[in-house]
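Some notes on the structure that comes next.
A single protein chain has been removed from this complex, and every other one stays in its place.
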Amino acid sequence: MTVAILSGFVLALLAPTLQRVADRRAGWALALLPLILSLYFATFLKAIGSGEVFHARHEWVPSLGIHLSFTLDGLSLLFALLINGMGVLVLVYAGGYMAGHPELGRLYAFLLMFMASMLGLVLADSLLVLFVFWELTSFSSYLLIGFDHDRADARAAALRALLVTGGGGLALMAGLLLLGQAGGSLELSSLTTQADTLREHPLATPALLLILVGAFTKSAQFPFHFWLPSAMEAPTPISAYLHSATMVKAGVYLLSRLSPVFAGSDVWIGTLTVVGGLTMLMGGWLALLQSDLKRILAYSTVSALGTLTMFLGIGGPLAVQAAMAFLLGHALYKGALFLVAGAVDHETGTRDVDRLSGLRRAMPFTALAAGISALSMAGLPPLFGFIAKELSYEATLGAAWSTCVTTAAVVTNILLVAAAGVVGLRPFLGQTLPTPKPAHEAPLSLLLGPLTLSVVSIASGLIPAMGVNELLSAASTSVLGQPADIDLALWHGVTPALGLSAITLLGGVGVFASRGLVRKSASCCGRVSSWGPAGWYELALRRMNGLAVGQTQLLQSGYLRYYLMMTVAATVGLTGYALLGRGTPATAWNWFDVKFYEVGLVALMLLATLGALLLKSRLAAVASLGVVGYCVSLVFVLYGAPDLAMTQFLVETLTVILFVLVFYHLPESRIVSETSARWRDAVLALVTGVLMTALVLVGTPENYPPISEYFVEHSVTRGHGRNIVNVILVDFRGLDTLGEITVLSVAAVGVHALLKLRRRSDSGSETSVAGPAPVEAAGMLTQKTPMGELHQEDRDAGDDRRGSSPIREGDKP
Amino acid sequence: MTSLILRTATRFLLPLLVLFSLFLLVRGHHEPGGGFSGGLVAAAAFVLYGLAFGIAEVRKALPLDPRTLIGSGLLIAVTSTTFSLFAGQPLMTSLWWKVAIPGFGDLDLGTPLLFDLGVYLAVAGVTLLIILPLAEE
Amino acid sequence: MSTLLAIVVGCLYAAGVYMMLRRSLFKLILGLVFLSHGANLLIFTVGGLTRGRPPVVPPGATGLAVPSADPLPQALILTAIVIGFAVLAFSLALFHRGYQTFGSDDPDDLKVSDQ
Partner (left out) sequence: MTHVLLVLPLLIPLTTAAVSLLAWRGIALQRVLAVAGAAALLCAGVALLAYVWKNGICTTQAGAWPVPFGITLVADLFSALMVVLAGVVGLAVVVFSLGSIDRGRDAFGYYPLVHSLLLGVCGAFLTGDLFNLYVWFEVMLMSSFVLLALGGERPQLHGGIKYVTLNLVSSAVFLAAVAMLYGLTGTLNMADLARKLAGIQQPALVSAVGMLFLIAFGIKAAVFPLFFWLPASYHTPPGAVSALFAGLLTKVGVYALIRVFTLIFVGEMSFTHLLILVLSGLTMVTGVLGAMAQQEFRRVLSFHIISQIGYMTMGLGLAGLAESPAMASLALAGSIFYIAHHIIVKTNLFLVSSVARRLCGTFELKQQGGLYQAYPFLAVLFLVPAMSLAGLPPLSGFFAKLSLVQAGLGAGQYAIVATALLVSLLTMFSMTKIWAEAFWKALPEPSAPEASPQRLSTKPWLTLVLPIGALATLTIAIGLGAEAVFTLAMRAAQQLIHREEYIQAVLGGPT
């Protein structure tokens, strides 16, 4: 089983190469894998039909509770067969449909990646493994929908699908984890065994709701359905595979999977029935309003997904059986119709039903396949669609609020019968209309899919005992969590369901005939559609972007002052709150031991500080700064720190020299902030000062003997030095000093580079210093001078973008 | 700035100041001083020289390029810390030797002094590398 | 004295912050120097003050006879002073280059590199 999943991923990696080598035959060759896998899974049918379940388990990330565990039961088998069977047809089809496309190899790769992910999804037993594959299907569908990446519409559609399903995916993740927490396990098989206690858990309902969001987004339930029609931007093989037969059914699959755990709870029944029913009706109605073949199919798919969801919500053997039968029937006819739509598009150049007519003459085989599938969709015997529909009606009749549900189902089916007529009959019957490309029959690769599916539709309708019975029984068994035996048959006798079928058919034909009228009247209220969820999505996206831009302009304004202000305010606020917010701590006021010369020193220092603060002349301010520095150095002298004093003195002198060197030639700064800004800054500064003072006052009491006592004791005996500070610097804490001289060195290198390395640098010493640098390594740049290359490399766009920046060029000659 | 007195005085001062800086370095382990102040003073000597004769002359007078000074200072400092590793001791463990110098007595020599020498060289190089280009501007 | 120094520390921080918020890169750098003075004095004060007794062992002795100033904060401050100097030198050079390039001392003119 594991190999079956992984093989798809491996083949995906090889696909582009294979495409280059095998070219036209690549599609056929690649299809071998799903073919083999289909056969492989088909061999399980007998055993699973008799109630067996197969497991495979590998360790993956056990410490996070993720085991690579897989289960093959009836439900999984049904899906696995669908995925691989459709996979064969789609791969072959894609080879013909996209022949000659330069990125066909990538298409194969994505399709195979998707196929493998989907397979993993339906086989996974661990919820998290299921989620992993779930996300992978979302991602590969993103790449697939955006396959025509040059078109903005395709990119937008891909993003839309990704955001909607991805967002749902995140809800799903939270839901699954909550479920895991409630059940104490992340394995489906063990969760289903404790369904009763699980449902009582307080986390169960939130978990269920989150999971439902995930399932609904994936399976395009209202109000998340809108991504699916726009995903029709993808090339048709992709739509046929992802958006009819497989991916969109992942949500339904998940619901079926969790059905044994949740089915019957009020939330489950209510949500699924209502949402499913709504989706079903809405999809059917919207399908009728379209004129694009693929969009009609897309909306009818939405409708079908709604139906499935509704049945799962209704629950019980009848509904589940109906769901499973409908699922299979839908996959067969919808896949075929998509492929037909693609073939028509490919051969005629249009998908607009109003421009297609009489194609049966040019494309007889296509027409045949289309006709059969359309009839199956309309639910006519002896096709499988008929059986499915009969079962559905039986189920709705047996449901709670059966009138309501049955009416909805009948209305929907009437609409879908009409839609089937529009898609499968209308383009092929009647007068031949001219098409953009002269129509002719599709090649074998395009015909294989639709014809095969049609044949299967007929076969499974006529002789359901040939495996279909068993398969659907097994699937229903898995969904119900108890044995279910389906005996499908074309003829059930004269039942209410048969009557409903007849009504449906008649109504459908009626709607089909009058669809022009329907569409015209609907276009009057066309504005309603802009109010739909698609509009909400666009609005939300715009709002989000607006919020993002607004917030960023506010926070990242570009003003260094505001950044500083925020930073300082945060510091003061948090520290102040922690220190004083919860009562005033004891402070150590200590005024008594102050000597008069100390007061003088401090007064001088504060005066000089004020000078640096207020003096307009730069030189004067620097001089004041120097005075402050020397005063600090005097403090050090007074309090027994001669080394410090000496260093401070030397450094202060150097500082003043540096300031003078840099600022001597510069004009005075003339920009003065507004008074209000000054006051605001002054308040902030003052608060900062008060806080720091408070910290010092509070923080002085000594609780423990300081570690420096050790240094005093051992400086001479073990440090071989009498100057304890120096011994600390070079020995006790020499590592600090090592770091310190590194800082110094780096700073010096930086100063040197800043001053010497520049654009209009005269080719002084540095150029020759550069010497024979390996030319080929710096190679791709064409400039001859090393300095010139600077601009080639990663010049920032910040300025390039704004040619009219207010900043003048440097005034250096 | 180019007065004769300053030039003459500087010619004498340069070696004196360098000597003084070395004195600070050597004495630092026992009395206030040390590699950092020593290095600064040494650099100051050359800056003074530059004031008298111009920065270009300093570059000529310097025995080593400042970057070489920095590199060697760092390397000496690092190396001095690693000796102990070879002796199976933790990094920076000081090793001391008593060296008897005739007519002077015993001298305590140890890796921390070598480390301090590295600091001295690096600091001198750093200060020069910072000030010289700024002064040239 | 520690109380007095605590107030000095507060004043230095306040002055530093105020200067950094001015529309002048020159003041900004001055402010940085004041912050570093403030921090150094803070270490000095919090580490405990002792008048006039440097932590230097007299020749011949193996330890200090009388309690002296705590040498560890001094060593820390020394490191901090030196690092502060390195930072200052670099900031000055950065400012210098900046002024040469934009011809302005106003940090508000640096706005364009952000959004």
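Worth a mention:
Order as written gives the chain letters A, B and C; numbering starts at 1 within each chain.
In the analysis below, a residue touches a chain if its C-beta (ideal position, glycine included) is under 8 Å from a C-beta of that chain, and two chains touch if they have at least 3 such contacts.
Worth saying up front: this structure is predicted, and the values here are computed from it rather than measured.
Considering the entire complex, the omitted chain makes contact with A, B, C.
The chain not shown here is touched by just one of A:Tyr142, A:Tyr333 or A:Tyr393, and that residue is A:Tyr142. Touch with the hidden chain on the side of chain C covers residues 16, 20, 25, 28, 32, 35-36, 38-39, 42-43, 46-48, 72-73, 76, 79-80, 83, 86-87, 90-91, 94-95, 97-98, 101-102, 107, 110, 112-115.
Listed for chain B, the residues touching the missing chain in the whole complex are 65, 67-68, 70-72, 74-75, 78, 82, 84-85, 88-94.
As a working rule, only the chains that are shown with their structure count from here on.
Across B-C and A-C, it is A-C that has more C-beta pairs touching. Distance between chain centres (mean CA atoms), chain A to chain B: 60 Å.
Note: centroid distance chain B to chain C, computed from Cα atoms, is 25 Å.
The set of chain C residues touching two or more other chains comprises 54, 56, 59, 78, 82, 86, 89, 92-93, 96. Shared interface positions of chain B, i.e. residues touching 2 or more other chains, are given as 30-32, 36, 126, 130, 134, 137. Chain A meets chain C in the complex at residues 552-553, 556-561, 564-565, 568, 588-591, 593-595, 598-599, 602, 605-606, 609-610, 612-613, 618, 621-622, 625, 628-629, 632, 635-636, 638-644, 647-648, 651, 654-655, 658-659, 662-663, 666, 669, 671-673, 681-682, 684-686, 688-693, 695-697, 699-700, 702, 706-708, 711-713, 715-717, 722-725, 728-729, 732-733, 736-737, 740, 743-744, 746-748, 750-751, 754-755, 758, 796, 798-799, 802, 805-812.
Remark: chain B residues 28-37, 40-41, 44, 47, 66-67, 70, 73-74, 77-78, 81, 91-92, 94, 96, 108, 110, 112-113, 115-116, 118-119, 122-123, 125-127, 129-131, 133-137 touch chain A in the complex.
Put simply, chain B touches chain C in their complex at residues 30-32, 36, 126, 130, 134, 137.
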